[in-house]
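Every protein chain of the complex appears in place save one, which is left out.
So that you can tell them apart, the chains are marked A and B in the order they are listed, and the count of residues begins at 1 in each.
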Amino acid sequence: MSTRTPGRVDKAGLVIALFLLVLAGLIWQDLSGLQLSSVYGLGPKAMPMVVSIGLAILAVGNAVIALQGGLPKRERLDWKPIVLILGGLVALIACIKFDVGFIPATAILFAATSAAFGRRAFITDLLIGFVAGTVIFLLFSKLLTLSLPMGPLERLI
Amino acid sequence: MSQYRKNFWRGAFAAAAVAGFVTSAMAQSELKIMAPAAPGGGWDQTARSMQQALTQSGIVKSVQVTNVPGAGGSIGIAQFVNGAKGDGSQLMVMGYVMVGALLTNKSPVTLDQTTPIARLTGEYEAIVVPAGSPIKTAKDLAAAVKADPAKVTWAGGSAGGVDHIAAALFAKAVGADPTKINYIPFSGGGESLAAILGGKVTAGIAGYGEFESQIKAGKLRLIGLTTPKGTPEMPSLKEQGVDLEIANWRAVVAAPGLSADQKKTLSETVDKLAKSKEWGEILKQKGWDDAYLSGDAFAKFLVEENTRTKEVLTSVGLVKP
């Protein structure tokens, strides 16, 4: 936690500056691995160079602001809802990766997000998500003939 | 319009038909076709047209099309080779673009890992110049490229794609240095066409269909087609002394690890498709040329195209030897 009081170092701001510097380095490292160049005009390295240098300069700029304590005031963070939502997304990805199917994946994401916003009826929300997922699946596979990820359940439909 | 093209492909067609003709009572009831591209593109349209013709003609009861887009098909083929191994009910649409894409993307999966089934369609490349250009024939263009390849700018599709390869082959055929060609890749057909019409580049290269209406309207001048034999209005490059033959073809391949029986069944299904009335109608409607080639002839063709493409891409510098 920090406030806008000048002179106080904002650690988060320094982390951001470091992140930008790492990103700049990553781009520079990647561009030095490019083997081919254009025969005429500018090569593929020019733009990454501009971006990399720009990011490095901005890293300095952000660091200066952080050292002056210039970042806006922030409140205490409640991590629980964030973990719930991102967890729901991870569960969705896992469901698709391991062929559990689109409908259960959607149901889990719906229920997890809803819980993150303070609802305590997980089973009801799971059911709502399930119905929504089924409707979406039918809409896509039957009407638009687009193939959504399939699991045992989707194959039955 | 495409009489000469039909004739060319027909020769290949007849040879293949004889070679691939086998009778079997086994029929396919279910088929999955993967289009290694987003819905709407050429490969997707081929897959969906196959689906339409196969089910309408009753050759296969149910056909499902899946899309796995990305990187010129590199992602689709990786998934296909790993996921469909030994499955005799899956096909993947592919084409010449994939040959080049796999090479330039250094894909760990190669076409050798698939089971070739058949080539279905093909389209020749056309070289055009703006109507007001001093270049009138392939000879003029050849002379210009030979004099200074840097000053002849080519507009075409993506780097390493069929247009790029054709431009490099042109330089090679006329005795210029293919590494020195000034090829400018554009994102979409419309963008490169606009650059040619606006006189921003010397010449344009793409499938004939993309230029057809502009040539007819007199806004572009056709320099030559990459066919072996043309017509008086539509001369081939070869007839004008530039030894360049290339076509943008589309084909289907099956998964690796198939038994001889599985391969035979799939080949027969595709064979029936290629000869069906429904497929013929689709070809006409979409303006695709029949380029059916199956069996060992197609397998050999695939290997040859792969070798030639690798050579060209290496000579242009897009693939490191």
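Note that a contact is a pair of C-beta atoms (placed from the backbone, for glycine too) under 8 Å apart; a residue touches a chain by one contact, two chains touch by 3 or more.
What we mean here is this: contacts and distances are computed from a predicted model.
Trainee: Name the absent chain by its UniProt protein name; which of "Tripartite tricarboxylate transporter permease", "Electron transfer flavoprotein alpha subunit apoprotein", "Indolepyruvate ferredoxin oxidoreductase" or "Acyl-CoA carboxylase subunit beta" is it?
Mentor: Hidden chain identified via UniProt as "Tripartite tricarboxylate transporter permease".
Trainee: If I consider the whole complex, including the chain that's not displayed, which of B:Ser57, B:Gln113 or B:Ser158 touches that chain?
Mentor: From the options B:Ser57, B:Gln113 or B:Ser158, the contact with the absent chain belongs to B:Ser158.
Trainee: Of A:Leu18, A:Leu67 or A:Ile128, which residue touches the hidden chain?
Mentor: Missing-chain contact among the listed residues: A:Ile128.
Trainee: Which one, A:Val9, A:Leu86, A:Leu138 or A:Ile157, makes contact with the chain that was left out?
Mentor: A:Leu86
Trainee: So that we can see where the missing chain sits, which residues of chain A does it touch?
Mentor: Output for chain A: 12-13, 16, 20, 23, 26-27, 30-31, 34-44, 46-48, 51, 54-55, 58, 61-62, 65, 71-72, 74-79, 81-82, 84-86, 88-90, 92-93, 96-97, 102, 106, 109-111, 113-119, 125, 128-129, 132-133, 136, 140, 144-149.
Trainee: What is the set of chain B residues that contact the non-displayed chain in the whole complex?
Mentor: 38-40, 44-45, 48-49, 52, 67-71, 74-75, 78, 104-105, 107, 150-151, 153, 158-160, 182, 184-191, 193-195, 197-198, 200-201, 209, 212-214, 216-217, 219, 285-287, 318
Throughout what follows, only the chains that are shown with their structure count from here on.
Trainee: Roughly how far is chain A from chain B, going centre to centre by Cα mean, in whole Å?
Mentor: Distance between chain centres, rounded to whole Å: 38 Å.
Trainee: Which stretch or stretches of chain A touch chain B in the complex?
Mentor: Per the stated touch rule, the residues are 35-36, 39-40, 145-147.
Trainee: Residue numbers of chain B touching chain A in their complex, please.
Mentor: Contact set of chain B toward chain A: 39, 64-67, 150, 179-182, 317-318, 320.
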